[in-house]
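One chain of protein is taken out of this complex; the other chains stay put.
Up next, subunit A:
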Amino acid sequence: MDSDGEMMSDVSSPDDFLDTQASDDDSLGDGGFGDLDTGFDDDNDLFRQQRNPHEVEYKVLNPAEVERERQDQIAEVSAVVGLSPELAAVLLRFGQWNKEKIIEMYIDYPERTLDRAGVGPVTEGRATTEMIPGFLCGICFDEGDDVESYAMRCDHRFCVDCYRHYLEQKIKEEGESARIRCPGNNCQHIVDSQSVELLLSGEIRDRYHMLLTRTYVDDKENLRWCPAPNCEHVVDCSVKKRDLRRIVPTVQCACSHEFCHGCSLPDHQPAPCTLVKMWIKKCEDDSETSNWISANTKECPRCQSTIEKNGGCNHMTCRKCKHEFCWMCMGLWAEHGTSWYNCNRFEEKSGSDARSAQAKSRASLDRYLHYYNRYSNHEQSAKLDKDLYLKTEKKMTSLQSQSGLSWIEVQFLDTASHALQQCRQTLKWTYAFAFYLARNNLTEIFEDNQKDLEMAVENLSQMFEKPIPELAQLKVDILDKTAYCKKRRVILLNDTAENLKNGEWSFNVEW
(Lines give C-alpha, C1' and ligand atoms only; values in the text may rest on other atoms or scores of the structure.)
Protein backbone atom coordinates (compact mmCIF):
# COMPACT_ATOMS: atom_id res chain seq x y z
CA MET A 1 0.00 0.00 0.00
CA ASP A 2 2.89 2.33 -0.44
CA SER A 3 1.25 4.64 -2.87
CA ASP A 4 3.13 7.87 -2.42
CA GLY A 5 4.89 7.53 -5.71
CA GLU A 6 1.72 6.55 -7.41
CA MET A 7 -0.01 9.58 -6.06
CA MET A 8 2.67 11.92 -7.22
CA SER A 9 2.49 10.61 -10.72
CA ASP A 10 -1.25 10.88 -10.89
CA VAL A 11 -1.26 14.43 -9.74
CA SER A 12 -0.88 15.69 -13.24
CA SER A 13 -4.36 14.51 -14.12
CA PRO A 14 -6.77 16.08 -11.70
CA ASP A 15 -9.64 13.99 -13.00
CA ASP A 16 -8.02 10.91 -11.65
CA PHE A 17 -7.61 12.48 -8.29
CA LEU A 18 -10.24 10.43 -6.59
CA ASP A 19 -9.00 7.12 -7.85
CA THR A 20 -5.59 7.98 -6.60
CA GLN A 21 -6.93 8.85 -3.22
CA ALA A 22 -8.98 5.74 -3.03
CA SER A 23 -6.06 3.51 -3.68
CA ASP A 24 -4.46 4.65 -0.49
CA ASP A 25 -5.88 3.75 2.87
CA ASP A 26 -3.97 6.53 4.56
CA SER A 27 -5.75 9.18 2.59
CA LEU A 28 -8.88 8.42 4.56
CA GLY A 29 -7.22 9.58 7.71
CA ASP A 30 -6.51 13.22 8.22
CA GLY A 31 -2.79 13.11 8.69
CA GLY A 32 0.17 11.96 6.75
CA PHE A 33 0.10 14.46 3.92
CA GLY A 34 2.01 17.27 5.48
CA ASP A 35 4.84 17.09 3.02
CA LEU A 36 2.79 16.81 -0.08
CA ASP A 37 3.18 20.19 -1.64
CA THR A 38 2.92 19.77 -5.32
CA GLY A 39 -0.03 19.18 -7.57
CA PHE A 40 -3.65 19.10 -6.45
CA ASP A 41 -4.03 22.85 -6.77
CA ASP A 42 -6.50 23.91 -4.15
CA ASP A 43 -7.42 20.35 -3.21
CA ASN A 44 -4.01 20.20 -1.73
CA ASP A 45 -5.03 22.34 1.22
CA LEU A 46 -7.52 19.80 2.37
CA PHE A 47 -4.92 17.28 3.23
CA ARG A 48 -2.31 19.46 4.79
CA GLN A 49 -1.74 19.48 8.51
CA GLN A 50 -2.60 23.14 8.72
CA ARG A 51 -6.03 24.09 9.96
CA ASN A 52 -8.96 24.37 7.65
CA PRO A 53 -11.16 27.45 7.91
CA HIS A 54 -13.90 25.40 9.51
CA GLU A 55 -11.64 24.01 12.20
CA VAL A 56 -10.64 25.63 15.48
CA GLU A 57 -7.67 25.18 17.76
CA TYR A 58 -8.38 23.18 20.90
CA LYS A 59 -6.86 20.84 23.42
CA VAL A 60 -8.36 17.82 25.16
CA LEU A 61 -7.53 17.55 28.86
CA ASN A 62 -7.93 14.58 31.16
CA PRO A 63 -9.12 15.09 34.77
CA ALA A 64 -5.57 15.03 36.17
CA GLU A 65 -4.48 17.74 33.76
CA VAL A 66 -7.45 19.92 34.70
CA GLU A 67 -6.60 19.53 38.36
CA ARG A 68 -2.97 20.40 37.71
CA GLU A 69 -4.00 23.50 35.76
CA ARG A 70 -6.24 24.55 38.61
CA GLN A 71 -3.50 24.08 41.20
CA ASP A 72 -1.05 26.04 39.06
CA GLN A 73 -3.39 29.00 38.95
CA ILE A 74 -4.01 28.87 42.68
CA ALA A 75 -0.27 28.68 43.36
CA GLU A 76 0.36 31.62 41.06
CA VAL A 77 -2.23 33.88 42.68
CA SER A 78 -1.19 32.71 46.13
CA ALA A 79 2.40 33.73 45.40
CA VAL A 80 1.48 37.12 43.94
CA VAL A 81 -0.94 38.29 46.64
CA GLY A 82 0.74 36.50 49.54
CA LEU A 83 -2.26 34.57 50.80
CA SER A 84 -2.45 30.90 51.66
CA PRO A 85 -3.43 28.64 48.73
CA GLU A 86 -6.83 27.90 50.34
CA LEU A 87 -7.75 31.58 50.54
CA ALA A 88 -6.35 32.26 47.09
CA ALA A 89 -8.62 29.48 45.84
CA VAL A 90 -11.67 31.09 47.45
CA LEU A 91 -10.72 34.41 45.85
CA LEU A 92 -10.28 32.81 42.45
CA ARG A 93 -13.63 31.06 42.64
CA PHE A 94 -15.25 34.33 43.64
CA GLY A 95 -13.65 36.04 40.63
CA GLN A 96 -14.58 33.20 38.24
CA TRP A 97 -10.90 32.35 37.80
CA ASN A 98 -10.05 35.63 36.15
CA LYS A 99 -6.51 35.80 37.55
CA GLU A 100 -5.58 39.27 36.41
CA LYS A 101 -8.79 40.83 37.63
CA ILE A 102 -8.55 39.17 41.03
CA ILE A 103 -4.96 40.22 41.59
CA GLU A 104 -5.73 43.77 40.55
CA MET A 105 -8.81 43.92 42.80
CA TYR A 106 -6.94 42.50 45.73
CA ILE A 107 -4.04 44.87 45.39
CA ASP A 108 -6.32 47.90 45.10
CA TYR A 109 -8.80 47.00 47.85
CA PRO A 110 -7.54 44.03 49.83
CA GLU A 111 -10.10 44.14 52.62
CA ARG A 112 -13.14 44.81 50.52
CA THR A 113 -12.19 42.05 48.07
CA LEU A 114 -11.67 39.51 50.83
CA ASP A 115 -14.92 40.53 52.41
CA ARG A 116 -16.95 40.21 49.23
CA ALA A 117 -15.34 36.89 48.40
CA GLY A 118 -16.40 35.55 51.79
CA VAL A 119 -12.93 35.28 53.27
CA GLY A 120 -13.09 38.00 55.89
CA PRO A 121 -10.09 39.47 57.70
CA VAL A 122 -7.08 37.22 57.48
CA THR A 123 -5.55 36.09 60.72
CA GLU A 124 -2.56 33.90 61.23
CA GLY A 125 -2.61 30.33 62.36
CA ARG A 126 -3.82 27.02 61.08
CA ALA A 127 -7.35 25.78 61.50
CA THR A 128 -7.80 23.35 64.38
CA THR A 129 -10.65 22.03 66.43
CA GLU A 130 -10.79 23.14 70.03
CA MET A 131 -12.41 22.33 73.34
CA ILE A 132 -13.59 25.49 75.01
CA PRO A 133 -14.96 25.56 78.55
CA GLY A 134 -18.65 26.44 78.75
CA PHE A 135 -19.21 25.95 75.03
CA LEU A 136 -22.77 25.53 73.75
CA CYS A 137 -23.36 24.37 70.16
CA GLY A 138 -25.99 26.48 68.45
CA ILE A 139 -27.15 23.59 66.25
CA CYS A 140 -27.57 20.58 68.53
CA PHE A 141 -27.58 22.56 71.80
CA ASP A 142 -24.95 20.22 73.20
CA GLU A 143 -22.92 21.86 75.92
CA GLY A 144 -19.96 20.96 78.03
CA ASP A 145 -16.27 21.55 78.50
CA ASP A 146 -15.31 18.44 76.58
CA VAL A 147 -17.22 19.17 73.37
CA GLU A 148 -14.89 19.44 70.42
CA SER A 149 -15.79 22.45 68.33
CA TYR A 150 -14.67 24.28 65.24
CA ALA A 151 -14.96 27.83 63.92
CA MET A 152 -13.58 29.61 60.90
CA ARG A 153 -12.23 33.13 61.05
CA CYS A 154 -15.77 34.42 61.39
CA ASP A 155 -15.80 32.87 64.87
CA HIS A 156 -19.14 31.11 64.50
CA ARG A 157 -18.37 28.07 66.60
CA PHE A 158 -20.25 24.78 66.34
CA CYS A 159 -19.51 21.30 67.55
CA VAL A 160 -17.48 19.17 65.16
CA ASP A 161 -20.30 16.68 64.67
CA CYS A 162 -22.78 19.33 63.59
CA TYR A 163 -20.21 21.03 61.36
CA ARG A 164 -19.46 17.69 59.76
CA HIS A 165 -23.14 16.86 59.22
CA TYR A 166 -23.70 20.29 57.79
CA LEU A 167 -20.84 19.90 55.30
CA GLU A 168 -21.96 16.40 54.38
CA GLN A 169 -25.45 17.65 53.71
CA LYS A 170 -24.15 20.47 51.49
CA ILE A 171 -21.71 18.29 49.56
CA LYS A 172 -23.68 15.08 49.27
CA GLU A 173 -27.26 16.23 49.02
CA GLU A 174 -26.95 19.68 47.51
CA GLY A 175 -23.83 19.17 45.40
CA GLU A 176 -22.25 22.35 46.72
CA SER A 177 -18.52 22.87 46.95
CA ALA A 178 -17.09 26.29 46.18
CA ARG A 179 -19.92 28.28 47.75
CA ILE A 180 -20.67 26.50 51.02
CA ARG A 181 -21.24 29.20 53.60
CA CYS A 182 -20.63 29.14 57.34
CA PRO A 183 -23.61 27.48 59.07
CA GLY A 184 -24.07 30.61 61.19
CA ASN A 185 -27.09 32.84 60.77
CA ASN A 186 -26.58 35.16 57.77
CA CYS A 187 -22.83 34.60 57.74
CA GLN A 188 -21.34 35.09 54.27
CA HIS A 189 -18.09 33.33 55.09
CA ILE A 190 -17.15 30.63 52.58
CA VAL A 191 -15.97 27.34 54.02
CA ASP A 192 -12.44 26.97 52.60
CA SER A 193 -10.84 23.71 51.56
CA GLN A 194 -8.58 23.69 54.62
CA SER A 195 -11.62 23.47 56.90
CA VAL A 196 -13.10 20.72 54.77
CA GLU A 197 -9.82 18.80 54.86
CA LEU A 198 -9.78 19.10 58.63
CA LEU A 199 -13.34 17.99 59.23
CA LEU A 200 -14.05 15.46 56.51
CA SER A 201 -12.31 12.39 55.25
CA GLY A 202 -12.63 9.55 52.79
CA GLU A 203 -15.27 9.39 50.12
CA ILE A 204 -16.99 12.63 51.00
CA ARG A 205 -13.75 14.56 50.85
CA ASP A 206 -13.01 13.08 47.43
CA ARG A 207 -16.42 14.12 46.31
CA TYR A 208 -15.77 17.63 47.54
CA HIS A 209 -12.61 17.79 45.46
CA MET A 210 -14.38 16.40 42.46
CA LEU A 211 -17.06 19.05 42.79
CA LEU A 212 -14.41 21.75 43.12
CA THR A 213 -12.83 20.64 39.87
CA ARG A 214 -16.25 20.63 38.31
CA THR A 215 -16.99 24.20 39.32
CA TYR A 216 -13.58 25.14 38.00
CA VAL A 217 -14.49 23.81 34.58
CA ASP A 218 -17.98 25.33 34.80
CA ASP A 219 -16.58 28.72 35.77
CA LYS A 220 -14.01 28.95 33.02
CA GLU A 221 -15.30 30.02 29.67
CA ASN A 222 -12.61 28.22 27.70
CA LEU A 223 -13.27 24.84 29.33
CA ARG A 224 -16.15 22.54 28.59
CA TRP A 225 -16.97 18.99 29.66
CA CYS A 226 -17.35 16.48 26.91
CA PRO A 227 -21.09 15.80 26.92
CA ALA A 228 -20.71 12.15 25.92
CA PRO A 229 -21.96 9.70 28.56
CA ASN A 230 -19.26 8.51 30.97
CA CYS A 231 -16.60 10.70 29.38
CA GLU A 232 -14.47 12.59 31.90
CA HIS A 233 -12.49 14.72 29.50
CA VAL A 234 -12.50 18.46 29.26
CA VAL A 235 -11.93 20.41 26.07
CA ASP A 236 -10.04 23.67 26.19
CA CYS A 237 -10.91 26.01 23.33
CA SER A 238 -10.39 29.74 23.35
CA VAL A 239 -13.26 30.75 21.10
CA LYS A 240 -15.19 33.40 23.03
CA LYS A 241 -18.91 33.59 23.40
CA ARG A 242 -19.09 36.78 21.37
CA ASP A 243 -17.30 35.04 18.48
CA LEU A 244 -20.01 32.43 18.13
CA ARG A 245 -21.72 34.56 15.54
CA ARG A 246 -18.79 34.08 13.24
CA ILE A 247 -17.32 30.72 14.23
CA VAL A 248 -18.77 27.28 14.84
CA PRO A 249 -16.16 25.82 17.21
CA THR A 250 -16.46 22.10 16.60
CA VAL A 251 -14.14 19.91 18.65
CA GLN A 252 -13.49 16.21 18.94
CA CYS A 253 -12.91 14.71 22.37
CA ALA A 254 -10.43 11.96 23.10
CA CYS A 255 -13.46 9.64 23.31
CA SER A 256 -14.07 10.56 19.63
CA HIS A 257 -17.34 12.39 20.34
CA GLU A 258 -17.66 15.49 18.18
CA PHE A 259 -19.48 18.44 19.67
CA CYS A 260 -19.78 22.19 19.56
CA HIS A 261 -17.68 23.96 22.15
CA GLY A 262 -20.06 26.88 22.12
CA CYS A 263 -23.22 25.03 23.16
CA SER A 264 -22.29 21.36 23.85
CA LEU A 265 -24.73 20.10 21.22
CA PRO A 266 -23.45 17.43 18.82
CA ASP A 267 -21.53 18.76 15.81
CA HIS A 268 -23.85 21.17 14.02
CA GLN A 269 -21.61 22.68 11.39
CA PRO A 270 -22.15 24.75 9.33
CA ALA A 271 -24.99 26.40 11.24
CA PRO A 272 -23.98 28.78 14.07
CA CYS A 273 -25.23 28.06 17.62
CA THR A 274 -27.90 30.74 17.74
CA LEU A 275 -29.50 29.61 14.51
CA VAL A 276 -29.35 26.01 15.71
CA LYS A 277 -31.24 26.95 18.85
CA MET A 278 -33.80 28.90 16.85
CA TRP A 279 -34.25 26.00 14.49
CA ILE A 280 -34.66 23.41 17.24
CA LYS A 281 -37.15 25.64 18.97
CA LYS A 282 -39.04 26.19 15.76
CA CYS A 283 -39.24 22.47 15.11
CA GLU A 284 -40.44 21.74 18.62
CA ASP A 285 -42.87 24.62 18.72
CA ASP A 286 -46.46 24.47 17.85
CA SER A 287 -45.86 27.60 15.85
CA GLU A 288 -46.13 25.52 12.71
CA THR A 289 -49.62 24.48 13.67
CA SER A 290 -50.71 28.05 13.45
CA ASN A 291 -48.98 28.27 10.11
CA TRP A 292 -51.02 25.33 8.93
CA ILE A 293 -54.18 26.97 10.14
CA SER A 294 -53.46 30.14 8.30
CA ALA A 295 -52.50 28.27 5.16
CA ASN A 296 -55.47 25.95 5.06
CA THR A 297 -58.27 27.96 6.51
CA LYS A 298 -59.81 31.36 5.98
CA GLU A 299 -61.46 33.73 8.35
CA CYS A 300 -65.00 34.90 8.08
CA PRO A 301 -64.66 38.50 6.85
CA ARG A 302 -67.16 39.67 9.42
CA CYS A 303 -66.72 37.75 12.69
CA GLN A 304 -63.19 36.37 12.09
CA SER A 305 -64.17 32.78 12.91
CA THR A 306 -61.74 30.30 11.42
CA ILE A 307 -63.30 28.24 8.66
CA GLU A 308 -61.91 25.20 6.86
CA LYS A 309 -63.74 24.52 3.64
CA ASN A 310 -64.13 20.80 3.25
CA GLY A 311 -66.48 20.64 0.25
CA GLY A 312 -69.47 22.28 -1.34
CA CYS A 313 -69.80 25.43 -3.33
CA ASN A 314 -68.15 28.77 -2.93
CA HIS A 315 -71.19 30.41 -1.44
CA MET A 316 -70.25 30.38 2.22
CA THR A 317 -72.55 31.17 5.09
CA CYS A 318 -70.72 31.58 8.35
CA ARG A 319 -72.22 29.28 10.94
CA LYS A 320 -71.63 31.77 13.64
CA CYS A 321 -72.68 35.15 12.30
CA LYS A 322 -74.56 34.09 9.18
CA HIS A 323 -72.42 36.34 7.04
CA GLU A 324 -72.59 35.30 3.40
CA PHE A 325 -69.42 35.53 1.35
CA CYS A 326 -67.59 34.00 -1.60
CA TRP A 327 -64.80 31.55 -0.68
CA MET A 328 -62.90 32.43 -3.81
CA CYS A 329 -62.62 36.15 -3.45
CA MET A 330 -63.77 36.61 0.15
CA GLY A 331 -66.05 39.38 -1.07
CA LEU A 332 -69.74 39.78 -0.21
CA TRP A 333 -71.89 37.13 -1.83
CA ALA A 334 -74.52 39.76 -2.47
CA GLU A 335 -72.13 41.52 -4.85
CA HIS A 336 -72.09 38.36 -6.93
CA GLY A 337 -75.83 38.35 -7.56
CA THR A 338 -77.72 35.09 -7.84
CA SER A 339 -76.19 33.90 -11.06
CA TRP A 340 -72.56 33.86 -9.92
CA TYR A 341 -71.88 30.32 -9.09
CA ASN A 342 -68.28 30.43 -10.17
CA CYS A 343 -66.46 33.48 -9.03
CA ASN A 344 -64.96 35.30 -11.96
CA ARG A 345 -64.51 38.52 -10.13
CA PHE A 346 -61.00 37.57 -9.17
CA GLU A 347 -59.55 41.06 -9.02
CA GLU A 348 -62.37 42.56 -7.04
CA LYS A 349 -61.04 44.79 -4.29
CA SER A 350 -63.11 43.46 -1.39
CA GLY A 351 -61.21 40.16 -1.38
CA SER A 352 -57.71 40.88 -2.64
CA ASP A 353 -56.21 41.82 0.72
CA ALA A 354 -57.37 38.67 2.46
CA ARG A 355 -56.04 36.58 -0.40
CA SER A 356 -52.55 38.01 -0.44
CA ALA A 357 -52.12 37.52 3.30
CA GLN A 358 -53.07 33.90 2.92
CA ALA A 359 -50.83 33.27 -0.05
CA LYS A 360 -47.91 34.64 1.91
CA SER A 361 -48.40 32.37 4.87
CA ARG A 362 -48.91 29.39 2.60
CA ALA A 363 -45.63 30.10 0.88
CA SER A 364 -43.85 30.41 4.20
CA LEU A 365 -45.22 27.06 5.36
CA ASP A 366 -44.12 25.44 2.12
CA ARG A 367 -40.68 26.89 2.56
CA TYR A 368 -40.35 25.64 6.11
CA LEU A 369 -41.55 22.17 5.17
CA HIS A 370 -39.08 22.02 2.32
CA TYR A 371 -36.16 22.51 4.68
CA TYR A 372 -37.65 20.57 7.54
CA ASN A 373 -38.31 17.47 5.46
CA ARG A 374 -34.75 17.37 4.25
CA TYR A 375 -33.39 18.09 7.70
CA SER A 376 -35.39 15.33 9.32
CA ASN A 377 -34.68 12.97 6.45
CA HIS A 378 -30.97 13.21 7.11
CA GLU A 379 -31.58 12.90 10.81
CA GLN A 380 -33.51 9.70 10.21
CA SER A 381 -30.87 8.38 7.86
CA ALA A 382 -28.19 9.18 10.40
CA LYS A 383 -30.07 7.07 12.92
CA LEU A 384 -30.30 4.26 10.42
CA ASP A 385 -26.60 4.69 9.86
CA LYS A 386 -26.05 3.78 13.47
CA ASP A 387 -27.73 0.44 12.87
CA LEU A 388 -25.72 0.23 9.72
CA TYR A 389 -22.58 0.69 11.73
CA LEU A 390 -23.41 -2.30 13.86
CA LYS A 391 -24.17 -4.33 10.78
CA THR A 392 -20.88 -3.18 9.37
CA GLU A 393 -19.01 -4.78 12.16
CA LYS A 394 -20.72 -8.07 11.44
CA LYS A 395 -20.04 -7.63 7.76
CA MET A 396 -16.40 -7.04 8.44
CA THR A 397 -16.12 -10.24 10.39
CA SER A 398 -17.86 -12.30 7.77
CA LEU A 399 -15.86 -10.59 5.06
CA GLN A 400 -12.71 -11.68 6.80
CA SER A 401 -13.74 -15.28 6.82
CA GLN A 402 -15.32 -15.33 3.33
CA SER A 403 -12.74 -13.51 1.33
CA GLY A 404 -9.64 -14.19 3.34
CA LEU A 405 -9.00 -10.49 3.89
CA SER A 406 -7.18 -9.45 7.02
CA TRP A 407 -8.74 -7.31 9.77
CA ILE A 408 -6.74 -4.30 8.65
CA GLU A 409 -7.91 -4.77 5.09
CA VAL A 410 -11.60 -4.67 5.97
CA GLN A 411 -11.28 -1.48 8.01
CA PHE A 412 -12.37 0.48 4.95
CA LEU A 413 -15.97 -0.37 5.81
CA ASP A 414 -15.61 1.17 9.23
CA THR A 415 -14.08 4.29 7.73
CA ALA A 416 -16.82 4.50 5.15
CA SER A 417 -19.55 4.09 7.72
CA HIS A 418 -18.06 6.79 9.89
CA ALA A 419 -17.76 9.18 6.97
CA LEU A 420 -21.35 8.52 6.04
CA GLN A 421 -22.59 9.45 9.48
CA GLN A 422 -20.50 12.54 9.66
CA CYS A 423 -21.62 13.77 6.24
CA ARG A 424 -25.28 13.19 7.04
CA GLN A 425 -24.87 15.15 10.23
CA THR A 426 -23.44 18.04 8.26
CA LEU A 427 -26.09 17.79 5.57
CA LYS A 428 -28.82 17.86 8.15
CA TRP A 429 -27.60 21.15 9.51
CA THR A 430 -27.06 22.67 6.09
CA TYR A 431 -30.84 22.58 5.69
CA ALA A 432 -31.46 24.32 9.00
CA PHE A 433 -28.81 26.87 8.02
CA ALA A 434 -30.29 27.39 4.57
CA PHE A 435 -33.70 28.04 6.05
CA TYR A 436 -32.36 31.19 7.65
CA LEU A 437 -30.31 32.36 4.66
CA ALA A 438 -31.48 35.20 2.49
CA ARG A 439 -31.07 34.33 -1.17
CA ASN A 440 -28.12 35.77 -3.04
CA ASN A 441 -25.20 34.61 -5.15
CA LEU A 442 -23.53 32.99 -2.18
CA THR A 443 -26.49 30.79 -1.49
CA GLU A 444 -26.28 29.53 -5.08
CA ILE A 445 -22.77 28.31 -4.43
CA PHE A 446 -23.85 26.94 -1.09
CA GLU A 447 -26.67 24.98 -2.64
CA ASP A 448 -24.36 23.60 -5.30
CA ASN A 449 -21.99 22.39 -2.60
CA GLN A 450 -24.89 20.97 -0.69
CA LYS A 451 -26.14 19.14 -3.77
CA ASP A 452 -22.70 17.72 -4.51
CA LEU A 453 -22.29 16.44 -0.98
CA GLU A 454 -25.77 14.99 -0.96
CA MET A 455 -25.14 13.11 -4.20
CA ALA A 456 -21.84 11.82 -2.93
CA VAL A 457 -23.46 10.64 0.28
CA GLU A 458 -26.31 8.88 -1.46
CA ASN A 459 -23.89 7.14 -3.81
CA LEU A 460 -21.83 5.86 -0.94
CA SER A 461 -24.90 4.87 1.02
CA GLN A 462 -26.04 2.80 -1.94
CA MET A 463 -22.78 0.90 -2.12
CA PHE A 464 -23.17 0.03 1.48
CA GLU A 465 -26.37 -1.87 0.93
CA LYS A 466 -24.72 -4.35 -1.42
CA PRO A 467 -24.56 -8.03 -0.39
CA ILE A 468 -21.46 -9.11 1.49
CA PRO A 469 -19.78 -11.22 -1.19
CA GLU A 470 -19.72 -8.22 -3.52
CA LEU A 471 -18.25 -5.87 -0.95
CA ALA A 472 -14.73 -7.19 -1.28
CA GLN A 473 -14.73 -6.46 -5.02
CA LEU A 474 -16.15 -3.02 -4.39
CA LYS A 475 -13.47 -2.04 -1.94
CA VAL A 476 -11.70 0.33 -4.29
CA ASP A 477 -14.95 1.90 -5.31
CA ILE A 478 -16.08 2.37 -1.72
CA LEU A 479 -12.76 3.88 -0.74
CA ASP A 480 -13.16 6.19 -3.69
CA LYS A 481 -16.55 7.37 -2.72
CA THR A 482 -15.64 7.72 0.95
CA ALA A 483 -12.76 10.00 0.11
CA TYR A 484 -14.96 11.98 -2.21
CA CYS A 485 -17.65 12.42 0.44
CA LYS A 486 -15.12 13.64 2.96
CA LYS A 487 -13.68 16.03 0.47
CA ARG A 488 -17.06 17.45 -0.49
CA ARG A 489 -17.88 17.92 3.19
CA VAL A 490 -14.68 19.82 3.86
CA ILE A 491 -15.23 22.00 0.81
CA LEU A 492 -18.73 22.87 1.93
CA LEU A 493 -17.70 23.55 5.53
CA ASN A 494 -14.71 25.64 4.55
CA ASP A 495 -16.79 27.74 2.21
CA THR A 496 -19.50 28.41 4.79
CA ALA A 497 -17.06 28.95 7.64
CA GLU A 498 -15.09 31.48 5.65
CA ASN A 499 -18.17 33.43 4.68
CA LEU A 500 -19.41 33.31 8.24
CA LYS A 501 -16.14 34.61 9.57
CA ASN A 502 -16.10 37.46 7.10
CA GLY A 503 -19.73 38.28 7.69
CA GLU A 504 -20.66 37.62 4.08
CA TRP A 505 -23.90 35.77 4.68
CA SER A 506 -27.12 37.66 4.87
CA PHE A 507 -29.93 36.17 6.89
CA ASN A 508 -33.69 36.49 6.80
CA VAL A 509 -33.92 36.68 10.58
CA GLU A 510 -32.37 38.81 13.30
CA TRP A 511 -30.09 36.84 15.60
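We take it that a contact is a pair of C-beta atoms (placed from the backbone, for glycine too) under 8 Å apart; a residue touches a chain by one contact, two chains touch by 3 or more; residues count from 1.
Heads up, the rule we're going with is that contacts and distances are computed from a predicted model.
Of the candidates "Cytochrome B pre-mRNA-processing protein 6", "Large ribosomal subunit protein uL29m", "Ubiquitin-conjugating enzyme E2 2" or "Adenylyltransferase and sulfurtransferase uba4", the chain left out of this view carries the UniProt protein name "Ubiquitin-conjugating enzyme E2 2". Only one of A:185, A:289 or A:401 touches the absent chain when the whole complex is considered: A:185. Across the entire complex, the residue among A:71, A:96, A:129 or A:169 in touch with the chain not shown is A:169. Contact with the chain that does not appear here is found for just one residue of A:85, A:110 or A:138, A:138. Across the interface with the omitted chain, subunit A contributes residues 138-141, 161-162, 165-166, 168-169, 173-174, 183-187.
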